[in-house]
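Let me begin by presenting the structure, written as structure tokens, before commenting on it.
The other protein chains are all here in position, but one chain of the complex has been omitted.
Let's turn to chain A:
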């Protein structure tokens, strides 16, 4: 009774506003009960009676640009993007735990760059190559310059895309200012960038690590895998930890946990292996992190980067980041059997259960197998008659 009364009140109030609507009450549907829309309907402002007087787009690009603008505009109805943003807004604002960065003076930078660009424009060979389309850009020079300007931000964006910060440092992020070059293989045939695919056989031995560092500086290198843990999904396995590295040479650092090759279990797909380079202010006492050498006990290799970082957070700062992805191959079987001395686990993909809406007491128009959907595995009713 009360509901019907409320609906009648709504109708009377709605009548006033809806007379001017293009759609009217009959065609405005809001999930079951009819009521007035809470804002202007789309395309309401277009006068469709006199189409010839409207301004036309006359070009596809102009239409696409206005369509994208309209897409980004805020509207009164809830869109899929709003639902996703709400999930993100509930999370805490992440903290920057990286190295501080002093941007060079913009004025001098702009002046120098303008000079270079003017020289390029005047260069006749470059103009000829551009005209005849034979110009090939030197990729290595572009990469070196990219590492000095845009690189750290692009790597940070990719690390967010791969969920590196979410899994390693839950409420923090850092911009990797120091470029970390990790090369696997004796002839440096398998480099590690930011997400490329490598095989466990390529990553079997410890790699050569290069990064720019002053002679008196101290660093810590860490290789961790957040997806590999066989017992607990929230923990990581520590593959390599070298502390108190003087300057550039990783071999003269204190090896706290010796290198073990990746062992992604069969059937689990691609797993991330993340290299983090920390900058130390002064020598750190890593006696609590020292593992036995060699360490093939998975319990000892269980690790959480967050706890390690929290322990030494006053002295170390994350400065470099590099990660790759690995899938199972034959050498992993060898690792499990010989090094870890255990049987190899094999997994299969478990599909998430099919969604069924909440069960109704009187399902109208549903077949008999409607009950089977909520029976949780007991014997089916179809196929037995």
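The rule is short, and it goes like this: contacts are C-beta pairs under 8 Å (C-beta built on N, C-alpha and C of every residue); 3 or more make two chains touch, one makes a residue touch a chain; residues count from 1.
In the analysis below, contacts and distances are computed from a predicted model.
For the chain that is left out, the UniProt protein name among "RT30 protein", "Thioredoxin M1, chloroplastic", "Guanine nucleotide-binding protein G(I)/G(S)/G(T) subunit beta-3-like" or "Large ribosomal subunit protein uL18m" is "Large ribosomal subunit protein uL18m". The residue touching the chain not shown here, chosen from A:123, A:188, A:292 or A:359, is A:123. The omitted chain makes contact with just one of the residues A:46, A:95, A:297 or A:368: A:297. If you put the hidden chain back, the residue from A:33, A:62, A:81 or A:111 that touches it is A:81. From the set A:158, A:306 or A:371, the residue in touch with the chain omitted from the display is A:158, counting the whole complex.
Residue positions on chain A in contact with the hidden chain: 60, 80-81, 84, 113, 116-117, 120-121, 123, 126-127, 129-130, 133-139, 141-143, 145-146, 149-150, 154, 157-158, 161-163, 167, 193-197, 226-227, 230-233, 265, 267-272, 296-299, 324-325, 333, 336-338, 340-352, in rising order.
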